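Below is one structure, written out as structure tokens; the observations come after it.
Every protein chain except one is present and positioned as in the full complex.
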Amino acid sequence: MLEQLGRKEDVLPYTGKAGNVRKKIIWMISFSVCLIGFIVILSFILSNDNLRVNNASKNLMPSFKYLFGTDWLGRDMFTRTMKGLRLSLAVGVFATVISVTVATLLGTVAAIFGKKIDEIISWFIELFIGMPHLIFMILICYIVGGGIQGIVISVAMTHWTSLARVVRAEVLQIKSAEYIQISQSYGKSVWYIARKHVMPSVFPQIMIGSFLMFPHVILHEASLTFLGFGLSPQTPAVGIILSEAMSHLSTGQWWLILFPGILLILVAKSFDNIGEQLRILLDPTSSNE
Amino acid sequence: MRIAVQPLLKVENLSIGFSQYFRGTQKRVIHPISNLNVDINEGEIVAVLGASGSGKSLLAHAILGILPTNAIYSGSMIYRGVELTKKRKEELRGREISFIPQSVNYLDPLMPVGKQVQIGLDKQSAQERQKMLFAHYGLKESDGKLYPHELSGGMLRRALFATSVREGVKLVIADEPTPGIHPKALKEILKQLRQFAKEGAGVMLITHDIMSAIEIANRVAVIKDGQTMEISAASAFSGTGEQLKTEYARRLWRALPQNDFECQELRWEA
């Protein structure tokens, strides 16, 4: 439809009213990246001393000294939240990497190796999608025996399915492209075609997929720790912070739950935002709007 | 050719630009179409002739108001004496103005083609009429139950054509309806276009095929790089093309395999 858009002769600078969507997208992505970067850096700078039990400063409201207040043991909630988020991010990255690898492998294999294998893998995808996430995760976590590894494995095992579907569809579609058939007629190897033709088109999808998967992963990780599967109570994880705070909520200590909760949502939303903006940027039907 | 007081559709100084990003975030506008002029009278067939990439499909999309959202256009499009606004295009599209798209991808892949032809027809007679249309275009009755991917390219094109035949059509825009079609079906399609014209509708036939253009059109508009090179009577395309106004049109005519198939200067334009 859009025939020949590249005529250099009649290129004019843009003066329309529509504004520069791309600049806006880049601002939004930068903001999200900064927020996440800020949290990670802070979590390293803040001293572990702030996490010691301190009877002198118990149950304090948020102030300039204690931005998020302190808990019933006198620990600085700001430090706890930052360190908790760092753990969430680390677990999240790890689980996402595993998930994306599984998704890419299975999606590609399903698309390439014929009908039988495709049916088997598709059946597995359906199976995993059909199971309620949280129950399945708790089950896996229980079998593996809890701890960080339990969380990582259970979260990774339950989040690969939708991306695997995307990868499968993408590879299936590109596999029949004329330029790939031509490349085959040149006698190019499967490896060459996968590397030079298939990967460059599928990679953006995988990248966007992982960014969009990430918020799910950290929220589920938080819910697992909230429910008490996995980590020991001393570990500063957001889920644990929230579940501990539950019992103190009735005494009016709202800050224990409000700030960590908001930050968790902000972080999750930031990743979602990055993924969503990248998707708009890379989608040819919307990329020039 | 009938001379109407005012043309059915008059496109003047049409320019279409696309805003596009380059080098990251800088924005620019490119103009695949600039200063395009064409007009159609009632009962007339005008062929818009141009190579792929000359912007002729964009012209159709502009008239129908189905350009992508990053398109900007200027110039005037006057339909029956009144400017074609966005709202008016939407009202007229598929009713008074009928579009026969170029790509068979416009068909819904998940619906049998027979059903798609029935869309927009009077409910009671839809099935009857669809069968008639199919017979008309050399499609079997059993083809109506098939999905688009089960039909060949030429058959799809004919099915596509059947979807656009509606009563009360005043302007038909056909975008490349002819390539790769069986001669019998081709004749049928050209006949149908002529029939539209006979009933008083204006027909805009967008094509790159000179022969089918001059076979049925009254006038031919030659488009190159988004500009109207010339508009001549179809009869001017004959002999050595001495009746044609521009050198480009003459060269185009003489380069045909059934003429001289010539290209004296083998040099490619820089």
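To keep things simple, chains are lettered A and B as they appear, and every chain counts its residues starting from 1.
Note that contacts are C-beta pairs under 8 Å (C-beta built on N, C-alpha and C of every residue); 3 or more make two chains touch, one makes a residue touch a chain.
Assume contacts and distances are computed from a predicted model.
UniProt records the chain missing from this view under the protein name "Peptide/nickel transport system ATP-binding protein", selected from "Spore coat protein X", "Peptide/nickel transport system ATP-binding protein", "Helix-turn-helix transcriptional regulator" or "Iron transporter FeoA". Within the whole complex, the absent chain has one touching residue among A:N20, A:S162, A:S183 or A:T235, and that is A:S183.
Considering the full assembly, B:L252 is the residue among B:A62, B:L92, B:A174 or B:L252 that touches the omitted chain. Residue A:H197 is the one among A:R22, A:H159, A:H197 or A:H220 that touches the chain missing from this view. Touch with the hidden chain on the side of subunit B covers residues 50-54, 152-155, 157, 179-183, 208, 210-211, 251-253, 255-258, 261-263, 266-268, 270. Although one chain is not shown, part of subunit A still touches it, namely residues 3-6, 177-179, 181-189, 197, 200-201.
Note that in this section only the chains that are shown with their structure count from here on.
If each chain is reduced to the centroid of its CA atoms, subunit A and subunit B end up 48 Å from each other.
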